[in-house]
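First up is the structure itself, then whatever we jot down about it.
Partial complex: the chains shown occupy the same locations as in the complete assembly.
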């Protein structure tokens, strides 16, 4: 069998022009993830495997012996966290994930302290990181930058894997992974994600998390999606076309209360006004798209409420106490699935699963 | 025996309204520190135990084998250092303390790089930290914030301990601990802190360290306190009332030279002008409250000079060479006592003391 194709086998122009769904097959190496760039690179089967790996890690970590085992796995490696766009949540989640695996960390979080100051290109900066580190985790305000840099890294003498930790408006694949993992865990006792109704609420036009998650859910059978938003912020036609093409059943609504009783999961989002064009000042009444305590009785007893954070007023703090509010657990799931992903990239999946099996997991 | 009361057993309003001296009994768990929020939560007995633990750690660390032992204690844990107010000294001291115990660190030091940027509440930020880390060490410009956040954390599904690393003008409990530890060490060969005369000098009105230390010293017998400051910056009446209530002997002075020969310890402080209201421009001649070399002959041969740092002109650099100037050792004591405190929070006190005893400590 020949080694599958890699990112070094294609020109940047060809890769860049490719449909997102087709990019995935250039991102693997040795039959596992190498670069993690787009949510669409994960098949259903792989989503299940990574979820199982995250759960194995989570359970192993409950005992000192297990933590010590995990911490030994990548203690001889170094990861670079390059966050030129502010995000303490994603940063800390990756930081904790690296620490669980013993990975040593280097970081650049504030571009004003970096040597880009001296007029260096982004390409040279990223190649610098790859000179000192074995993995680059990158967050940027520029759409497509992580892809470009991953392609570049794959075409050097010292390729290192790249994880996209959020690039502009388009991709944040590990957020999509943690969302799917949260759904997997939430529906564990009710079969699987198949056949469930997911209600997306809020700023669906711009939120990349909703777009990625909707895409990934087309991997599952008989999922129904309901999109609840003011007309100006409804989900894009491109996603709807994709869902149609995949035969997914969906509905658009503007009245939140009508959707709540139908939901197995409600995915709340916030207004993404940091992407507003300068001067653009949206005056949308979003109060009708907030989850307040009075809505709890409308919700099925086994449904869940999710949110990618940060939240503003979309979910009242009082809702946190309801057991169906799983968004804090969802956040912690992010740490576990990122740990799983990094472990997988470095080929530690079998070793972890073996340890878990021996423990009687 | 029933488990003692905890922070989750009381409403925030009740806890917040409580006298500082009464708060301590809500901050323990399993008979040891859980949250560390106020200097007043430490009894004399506990101050002695923590001092002994710090000394054990300090001595153990002198040998490679001891360092390796210490570093193994918390290697499977992670601490979050959240410093929204600048302080490299306290930050680095906690950083070193964590590293001595093998604790992995995550940090947010510059609020401009954080996701609060996106309009998140402080509460949600701190709960985020608690999702990824096992201990939160927090410094903030807002008085009472650490207490509020500790209360919040105690009332979630995943409580984690909180150490207040300085909150506004009111509390900086680990500074008070290091000050007491320095006095303990300084008077080791002269009995104890009992019966000693402590002279506080400088900006006593606003310096939280002096206020906390004076409070803690009421735990000791026959301590005499002398407060030396210009009238505008003298110690507050609330502290004096407290001292009277505790039967502590004290004196106010405005002439430094008269106090020096009486001192067993001189605690110098700086003018806290970062707390000045905007526009407020104090024009106080503080030169009379500085420790210069010409004052050294007035000082008892076994007295000590302390300073919480940073210093400006309050102590001449030339004084550093005098063996009675213990402020650099005091700074290092801060690292040891913080190490002791973190070890105690995680229940490692006995293990360390046992190791020390086996070493013939």
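Things to note:
When the chains are written out, they are named A and B in that same order, and each has its own residue count from 1.
Throughout what follows, a contact is a pair of C-beta atoms (placed from the backbone, for glycine too) under 8 Å apart; a residue touches a chain by one contact, two chains touch by 3 or more.
Everything numeric in this text was worked out from a predicted model, so none of it was measured.
Here 2 of the identical protein chains are placed; the entire complex in the file holds 3 of them.
In this section, only the chains that are shown with their structure count from here on.
The angle needed to superpose subunit A on subunit B by their Cα atoms is 120 degrees, rounded to the nearest 5. Annotation: 41 Å between the Cα-based centres of subunit A and subunit B. Here subunit A touches subunit B in the complex through residues 64, 67-68, 71, 83, 86-89, 92-93, 95-96, 99, 109-110, 270, 274, 309-312, 317, 328, 331-332, 335, going by the rule given at the top.
Looking at the complex, you find that subunit B touches subunit A at residues 75-76, 78, 80, 104, 106, 108, 110, 112-120, 123-125, 127-129, 131-133, 156-158.
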